[in-house]
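Attaching a single structure in structure tokens format; questions to follow.
A single protein chain has been removed from this complex, and every other one stays in its place.
Going by the order they are written in, the chains are A, B and C; count residues from 1 in each one.
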Amino acid sequence: MSEDFKDKNIIQAQSSETISGSGSGVSPDMDYVRPAEIPEQDLYHGHSFITKWVFCQDAKVIGVQYFCLATFTGIIGLILSWLMRLQLGFPEAAGFMTAEHYYQFVTMHGMIMVVYFLTALFLGGFGNYLIPLMVGARDMVFPYVNMVSFWMFFVAVGVLLASFFVPGGPTGSGWTLYPPQAILEGTPGSGMGIILMCVSLALFVIGFTMGGLNYLITILQARTRGMTLMRLPLTVWGIFTATVLAMLAFPALLVSAIMMSLDKLLGTSFFMPTILKAGEVLEYGGGSPILFQHLFWFFGHPEVYIVALPAFGIVSDLISVHSRKNIFGYRMMVWAIVGIGALSFFVWAHHMYVSGMNPWFGFFFATTTLIIAVPTAMKVYNWILTLWRGNIRMNTVMLWCLGFIVTFVNGGITGIFLGNVTVDVPLSDTYFVIAHFHMVMGIAPLMVIMGAVYHWFPLVTGRMLSEKLGKWHFWATFLGAYSIYFPMHYLGFIGVPRRYFEMYDSPYMTSAVGMNEFISTAAFLVGAAQFILIFNIVKSLKIGKPAGKNPWKANSLEWLTPSVPPEHGNWGERLPVVHRWAYDYSVPGAKDDFIVQTTPPSEVVHTKVEKT
Amino acid sequence: MHAGIIFFLVILGSVLFHIFTPWYWTDIASNWQSMDDTITLTFWVGGGVFVAVCLFMIYCVFKFSYKEGRKAEYKPEDKKLERILTWATTLGVAALLAPGLIVWNQYVNVPKNAIHIDVMAWQWGWQYRLPGKDGKLGNTKIVNINEDNPFGIILEDPNGKDDILIQSDVIHLKNNRPVKILLRSVDVLHNWYVPQFRAKMDAVPGVITYYWFEPNKIGEYEVLCAEYCGVGHYAMRGGVKVQSKQDYENWLEEQETFSDLIAKQNKIEFNEKKLAKK
Amino acid sequence: MSDPKIEGLELKPGFKGMASDTASDQTMFKGVHWGKAMMWIFLLSDTFVFSCFLISYMKGRASTPVEWPNPSEVFALNAFGVPVPLLLIAIMTFVLITSSGTMALAVKYGYERNRKMCGWLVLATALGGLTFVGMQAFEWSKLIHEGVRPWENPFGAPQFGSYFFMITGFHGTHVSIGVIFLFIYAYKVFAGHYDNGKKGWFTTMKGDYVEIEILGLYWHFVDLVWVFIFAFFYLW
Partner (left out) sequence: MEETKKNQESTTHKIGIYLWIWGLLFVLSFFSYMVDWYQFQGLLRWSLILFFMFLKAGLIMAFFMHLFWERYALVNVLLWPMTAIACFVGLMVAEGKYTLFSRLFYFFIGGQ
């Protein structure tokens, strides 16, 4: 591990490119960075409106396209959640909603938020925008494929939304799409709805594979001179590991979608045992519904980390920049990200403790699951230890980060409940689970997204967002979301099962009516509060304060482009040369409280820089 | 500053909410006290960590808020601290895991004297079958299920003749006697769940799944379906009546066996034929 | 292929080399073309797709209470009036391995910039692939004729047909896509796109014989998958 930082010692060649040091008595060789291995990338520059803004090959534009489309689907998901909460909190006001509608909304809300919103936003949006900038590349390595990736996603979203308008409506089988009910009468949308869902998922996977290959190869093979893996900002590490997970986990989703479509369309029996329905035995036989669950969760659990890891990475950078302090234990953070990613392939059946699978699996999966808690806890410690003795700017970005820590720790702890097989038995399939995963992979990543929007908006648009509106937005979202999900755990303790269209005719559940009204009210307010952000964005685009270069005084490369916002090709004439990691904040002896990544060692020779 | 105070109030509010909440689990009515205990243990350890982490964060917010000219500490790594934290966390996690695994071991191993109950689920309802005097449940097939044979029992199987059929969604259980719930479903996934008993398991079409518990409190409980099974999911309820030994046996006496059902069926047919002849 | 020479960096062999490659700047896979790295990662992802298919098949077959049809009877072919087990499958395996061999040689001649040889070998590979697809079509139609359907078959467990058509179909799709690309690349080789570095049709990337190796990786992967299908589906 320690060798990661010593690669300079390996290089002993002399070079003509050596830059002479500015400090006196400094050996000029100390700034040497070996020459480029790969010739400069040849880029296709768009000329017309279409090639510049629509079918554009610039990763930054593609990132913004991904961001906008994912946000659009996210808003649809939000509206669906309002409708659900209306039914749960105020059923008499939701007279127009039948149980069919409710289950369709539940399903589409879940699928949209997990796959089409969070995954697409983090990897497609932030990944595309930030990876080339942060690793010092001119663009993604395959810009054309990258463009196709976005349009594939576009089509996938189109197919998904089309399912609202087909006969029978969208599928209402829960976002887990468990067969047999997903494709049988008795579940809404078991005809066209489920087929379109499978098609849309397959398209998403294909499109994502194209994008994912780009992200991986750009990070691995197209870094700029001096940019080692251990100098990458943690954002890139998070997105990188998440992309690896996606590349290896989405195949399982693809396969299960294909097999389920065949069960539906051709009458095969992969997941379908002998079934008696309305007094008639169906033409199925011999299949195993649990097989689907294994395949689904072999995808589904890594999917959780596909959403969480980019959030981990981004929040690490935000906390570091805004506490003016290096991220504490960078190497531990990297290893934790990689370790969590690797382990996430060995824990999938903790979603299935009470599914009727081989009961002995409980021992294996409880153990592997709780092992994951260790690296995750280390990350939490390192975030708060970064705050310790920092110089914390209490701006909007930092508020989102603190909100993330609170919600993530809360959700992480309840994860230990559910991962520990015995504790899961009474709590699984209750509102405790809903509260847990919304806290840990809904609200917590959302906090990071918002923080990232406030942080990088100046880079993307050249203007600052309004701090005042931002703070209102934060407090409304954080307090509202927390008061939705914290009490919800207690519904789970009572034993209220999830996916109940209405629930209060049981004696011990009637007590919770008041709580549900409260939760629903909070949900409406939180949703409405998001329009503050939209207003803020629209307003700031027009009259926001010009950001200038590097407004946050950050170190990482994306702030060091010659023009803000960066142009196609990012770096102008010359690619940047990297000399240090991205976290040299508040170095003793340095003039400023930050030393950007391109600063050569000779310029900071009088400071106490420990790591490069 | 304000931010720190609000965050503190949030944490304080969470703790107070937990202490004063009127919403907490129902009184337990089975032997799975150990599940509640593991939850309680996890709650105290986890809750402690949550509060500690958040208070530390709030302290940092108060103590280290931005001051012009002040420099943050520069300390990339602290190997010793990181090692201590790793090991402490590992220990804590192991301490939580161990009881979990022990209880799970009890959960998957059913006591020998447990009464087997065939719980049959469909969209959207329940019915039950108890073994007769021989203590064995007769074999079944889905294709045999019809109005005359609601459980699809194979007629040739001698074990099935004395099976007690309960074509109602309410089952009676004997107090302080373990039961092994054998779940089967004829269509989609279901889950036979009584919150007071804590335990649950999915009913999966195509296979039999099981779990066990020992009811230890006389009373009536509601059965909920806890695995999404289509539009009627929320309405798929049933009932359990835990009774003393005497009451239970009285109730059992009144129930119909499979041979009773066949006899009755034959009688009806016989009568119908007789009527037709007349 | 073998260790490249990189200015200013001494490459070490073995695990030490792995550590220093990983720790170095710019690239992790030293001297590996972007497209080649991409193809490898894609194949890794595709491996997971086929693994999921085969694992499902294994799970399905292991848990069916109905007798699984005996593949060596089902796939037997009458040669001179005698049923020979797996005859067609054996020939298909032979054809696919042959095409894999020609592909490997095409890559070699490509790197030696032997345009003619490379082009003919790529073309031969394409024809091999085409033969394979043709034989697979023959096998499918024979089975369909015998009453094997995705949802049922006369020999035993209905899952047999489901998994057979799905897995060989998915593999066959891969082969067909490969054949199309092989023909395109054969044209590009003969047209000299890789000798004069002509840019791609959609991209700004310059043509290079490394593209033959990238295509070769895909083609060998298809062969590799067949090895597993042959073992698990036909021999088990």
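What we mean here is this: contacts are C-beta pairs under 8 Å (C-beta built on N, C-alpha and C of every residue); 3 or more make two chains touch, one makes a residue touch a chain.
Note that the coordinates shown come from a computational prediction; the quantities given were computed from them, not determined experimentally.
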item	value
Displayed chains contacted by the hidden chain, counting the whole assembly	A, B, C
Candidates B:10, B:29, B:137 or B:194 - the one touching the absent chain	B:137
Residues of subunit C (touch criterion as defined above) contacting the omitted chain	1-7, 11, 14-15, 17-18, 21-22, 28-34, 37, 40, 44, 47-48, 51, 55, 58-66, 72, 85-86, 90, 93-94, 97, 100-101, 103-105, 108, 111-113, 206, 208-210, 213, 216-217, 220-221, 223-224, 227-228, 230-231, 234-236
Residues of subunit A in contact with the chain not shown	37-39, 248, 273-274, 285-286, 288, 290-291, 294, 298, 345-346, 349, 357-358, 360-361, 364
Those residues of subunit B which, in the complete complex, touch the missing chain	118, 137-143, 154, 182, 184, 206-209
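By our rule, only the chains that are shown with their structure count from here on.
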item	value
Contact distance in steps, from subunit B to subunit C	2
More contacts between chains, A-B or A-C	A-B
Between subunit C and subunit B, distance of the C-alpha-averaged centres to the nearest whole Å	48
Distance between the centres, which are taken as Cα means, of subunit B and subunit A, whole angstrom	33
Multi-chain contact sites of subunit A, meaning residues that touch two or more partners	286-288
Overlap residues in subunit B, where contacts from two or more other chains coincide	none
Interfacial residue positions of subunit B with respect to subunit A in the complex	1, 3, 6-7, 10-11, 14, 17, 21-26, 32, 34-36, 38-39, 42-43, 46-47, 49-50, 53-54, 56-57, 60-61, 64-67, 70-78, 81-82, 85-86, 89-90, 93-94, 96-97, 99-101, 103-105, 107-108, 122-123, 142-143, 145-146, 183, 186-189, 191, 193, 195-196, 198-207, 209, 222, 224-234, 237
Subunit B-touching residues of subunit A, taken from the complex the two chains share	99-100, 103, 172-174, 178, 180-181, 184, 186-188, 273-277, 279, 281, 286-290, 323-326, 328-332, 354-356, 359-360, 362-363, 366-367, 370-371, 373-374, 377-378, 380-381, 384-385, 387-394, 399, 402, 405-406, 409-410, 413-414, 416-417, 420-423, 425-430, 475, 479, 482, 486-487, 490-491, 493-495, 497-503, 506-508, 511-512, 515, 583, 585-588, 593, 608, 610-611
Subunit C - residues contacting subunit A, complex	6-10, 19-20, 22-32, 34-35, 37-38, 41-42, 44-46, 48-49, 51-53, 56, 59-60, 63-66, 150-151, 157-159, 161-163, 166, 170, 202-206
